[in-house]
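Complex shown without one protein chain; remaining protein chains in place.
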Amino acid sequence: MNASLEEFLIARRDTGRSLLVPYVTAGVTPKWTEVVHAYVDAGADAVEVGFPFSDPMLDGVTIQEASDRALAAGTTVRGILDEVATLDVDVPVVAMTYSNLVFQRSAAEFCAALRGSGLRGLIVPDSPLEEVGDLADAAAAEGLDLVLLAAPSSSRARLREIAGRSRGFVYALTRMGTTGEGGEISEQAARLGRELKELTDRPVLFGFGVAGPERAAELADHADGVVVASALMRRLLDGAGAGELGEYVSSIRRALDQGARWAVHPATAPSPTT
Amino acid sequence: MNASLEEFLIARRDTGRSLLVPYVTAGVTPKWTEVVHAYVDAGADAVEVGFPFSDPMLDGVTIQEASDRALAAGTTVRGILDEVATLDVDVPVVAMTYSNLVFQRSAAEFCAALRGSGLRGLIVPDSPLEEVGDLADAAAAEGLDLVLLAAPSSSRARLREIAGRSRGFVYALTRMGTTGEGGEISEQAARLGRELKELTDRPVLFGFGVAGPERAAELADHADGVVVASALMRRLLDGAGAGELGEYVSSIRRALDQGARWAVHPATAPSPTT
Amino acid sequence: MDVMTDPGTTGRFGAYGGRYVPESLIPACHEIEAAFREAWSDTEFRGRLTMLLSVYAGRPTPLTPAWRLSRELGITLLLKREDLTHTGSHKINNVIGQALLAQRMGKRRILAETGAGQHGVATATAAALLGLEATVFMGERDIERQELNVLRMEVLGAEVVPVTSGSRTLKDACNEAMRHWVSSVDDSYYCIGSVMGPHPYPWMVREFQRVIGEEAREQCAAELPYGVPDYVVACIGGGSNAVGTFAGFVDTAARLVGVEAEGGAAATFGRAGVLHGFRSLVLQNDDGQVTEAHSVAAGLDYPGIGPEHAHLRDAGRARYETVNDDEVIRALRRLAHTEGILAALESSHALAWVIRAAESGGIAPGSTVMLTLSGRGDKDIASIKEML
Partner (left out) sequence: MDVMTDPGTTGRFGAYGGRYVPESLIPACHEIEAAFREAWSDTEFRGRLTMLLSVYAGRPTPLTPAWRLSRELGITLLLKREDLTHTGSHKINNVIGQALLAQRMGKRRILAETGAGQHGVATATAAALLGLEATVFMGERDIERQELNVLRMEVLGAEVVPVTSGSRTLKDACNEAMRHWVSSVDDSYYCIGSVMGPHPYPWMVREFQRVIGEEAREQCAAELPYGVPDYVVACIGGGSNAVGTFAGFVDTAARLVGVEAEGGAAATFGRAGVLHGFRSLVLQNDDGQVTEAHSVAAGLDYPGIGPEHAHLRDAGRARYETVNDDEVIRALRRLAHTEGILAALESSHALAWVIRAAESGGIAPGSTVMLTLSGRGDKDIASIKEML
């Protein structure tokens, strides 16, 4: 796989496929890499791997618990990188973590390490546009796509800048709040999806509160796909194994594929001639 | 008995006898009047009857407890007066209580009631010289002897006034403190006794901390006698009956009589010719 | 009007006051009276006191408008903030004065009784400040109710002596302190916490507390259109914060109102009597046995009232009202919610009356009310919690 995260996702989306990015906290179980494989087998278009942080400010209880569990089990950045390096999957793997891990030594060092283990993208929810300068440069230098977040509260001007500077995809927050399941699809989310789609041809994926196949399909109507995190981690913490998690991802995959068949995506639908 | 308290005590003292005034809290047991009789039979020269008060500021734990017990049993001023009226004893009975009982209606009314029940004297420890005007007049009008207290801290000028205005006897406090047993004979007490004896021919009796025959005899050396209260009430509260209390008073009586035999009382010793 | 003046050498306020103590204590009372008279006319002493009240204890205290509650009640309610003084109540004003006096008299130790514990904490504080020892007598029941203050006294280095006699509250602590004083009068100074006790205490404590009223008078003059409030209100245990407040307004047209706890309302339900060394109104039965007071506020659990209040009542210069525990708790919560001020249960009595009177028309709409908030409610939090 030589394509960048962004190239990879655009190519997939352009086949008319709704994108699906499931999440797993590295180290949450000793066999967490099996979960990655199960996701891929179930039709994931990329996998988001969380590097656990002691103070995950933007995460709800589920991912906090997963992070605490991983840290309690002795998970380290070096350990995660080593395990990621052994992964043999044919979709891009994206790191998600907090600024304090990224800036430990330097952004350049961190990005180089990620890239060295084969990661293709990076999400740092507490580094907004203003703080992202060095990191964006370092990521670009390593060919790592730095994904930026867009929020319902972001102004149009900020959305334009986010859409312009994000790489890989634009991570659109379905709501004002932390990660976690539940909540209706809001008019807000739909509008954010529409606005971002107007501003960029990059894939726009919804995250936060994407629980269950229907909700995933509904959301995907307003953008190019979804990130699913807490719904999966909840099941994992409750005892589900890689197999079950894979099935759950499959069910979302199917819903997305069905939804995509009758969804109207004027901007991104494959042209009738392809 | 027609003599006043003072006349009675002077007469007895002048026979060379050390005076003994035991105390009982009225109402502390249903049969408290038996205690009075036992005291008299044991050689008391007068008996002090305490009218219990809820807030006996100058009393130590023993007399507080006796007062609380009497009040809890429903003791009232009227009830005490009625019982005192039935006493048939040949020594004077003296009331001791606090200002608040005395001034309930008026000092005159209170004194008249005491006298009506046959009481001959009154001690009000929280009415010092400055506050005693009306009361002294009312007592005098009823032929009731108002006993004043003298303290080791009193100046010579005050002692002179106390000695001059007290009736019945002068109540000399052995120490700075509340009623209660214990304590050595202090140089203070001896000096107070001497000073008062110089100032008046009225009997001077020591009170507070007169516990046991030896101490009584020692103290009597410095004045005309003693008031014994807490030592008796302690025994009563611990279960002693009238008989035992009488025996205790007898033992003090004997000690006083022996002490008096070899004691040096230059001022008061009966002249060799009597 | 012949009120709130020097009560002379006999310490009389009309028919009240005096010095009903055992002969043993008379010389001590004389000594204190003489020392106080001398100190009070010594500008250096007064300067030192004023300096400590300002630099150490946080005076002057603000006069805070109760903005939101005033609007709700249709009056102008001003709060004299004694809760902001060091240790959290007006008691410190008096105690610093008496501790300076004790030091001047060469005493080594200060004795005190305490109810709510505020006077005890203040005494422990002033003793530490001046390098004196402190022994505080406190009823066992109050020790339970005011645990926080007991711990404060201990950390300040004071000895707290539990009093187990009688109702195990303030009145018994007074008895016990007095008893102890009799036996240690040579080296110990008895620092009474309110306008009670034998002369010169009721007068001396009033003089030490008049700083409340004098400050408030000035503050009102600066802030009110007519310079003087229509009502001046304070709670009454022994009556020191009230007397200190009234002293600033006695010569004005302001109506003076003292508010007692229903279960300890000597001015309303008491008869003349003698307790703890002075003659005043006392709750008692027909025989003269003193009744136990009952109130949620430990500092108001006192069956008597300062002699000067009895006199002010007889003279018609002040009136005395009562409120019950329920009204008090509601008033405390209401002030907390509307103004963010947690008043002591004691002070909340004054507030409860103002609320009732304003809501029932007893205080005319548009009136200005100056209320002394005698202390803060932190010490009461546990009891308040229990009662909710």
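Read from first to last, the chains carry the letters A, B and C; within each, the first residue is number 1.
In the analysis below, a contact is a pair of C-beta atoms (placed from the backbone, for glycine too) under 8 Å apart; a residue touches a chain by one contact, two chains touch by 3 or more.
All of these numbers come straight from a predicted model, not from anything done at the bench.
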*Give me the visible chains that the unshown chain touches, in label order.*
A, C
_Given C:M105, C:A128, C:V161 or C:L224, the one touching the chain that is not displayed_ = C:A128
*Who touches the missing chain here, A:G43, A:P92, A:P125 or A:G246?*
A:P125
*Among A:G16, A:G118 or A:P152, which residue is in contact with the omitted chain in the full complex?*
A:P152
*Return the single residue from C:I341, C:I355 or C:V369 that touches the missing chain.*
C:I341
*asked:* In the complete complex, the non-displayed chain touches which residues of subunit A?
replied: 53-61, 64, 68, 71, 76-78, 98-101, 103-104, 125-131, 148-155, 158, 162, 173, 175-178
_Need a quick check: the contact residues on subunit C for the chain that isn't drawn._
54-56, 58, 61-65, 67-68, 81, 83-86, 88, 124-129, 131, 148, 151-152, 154-157, 332-333, 336-342, 377-378, 381-382, 384-385
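FYI, only the chains that are shown with their structure count from here on.
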*Think of each chain as a node with edges to the chains it touches; is that a line, ring, star, complete or other?*
other
*asked:* Report the inter-centroid distance (CA atoms only) between subunit A and subunit B in whole Å.
replied: 98
*Which integer distance in Å separates the CA centroid of subunit A from that of subunit C?*
67
_Length of the line joining the C-alpha centres of subunit B and subunit C, rounded to whole Å_ = 38
*asked:* For subunit B, give me the residues that contact two or more of the other chains.
replied: none
*Numbers and ranges of subunit C residues touching at least 2 other chains*: none
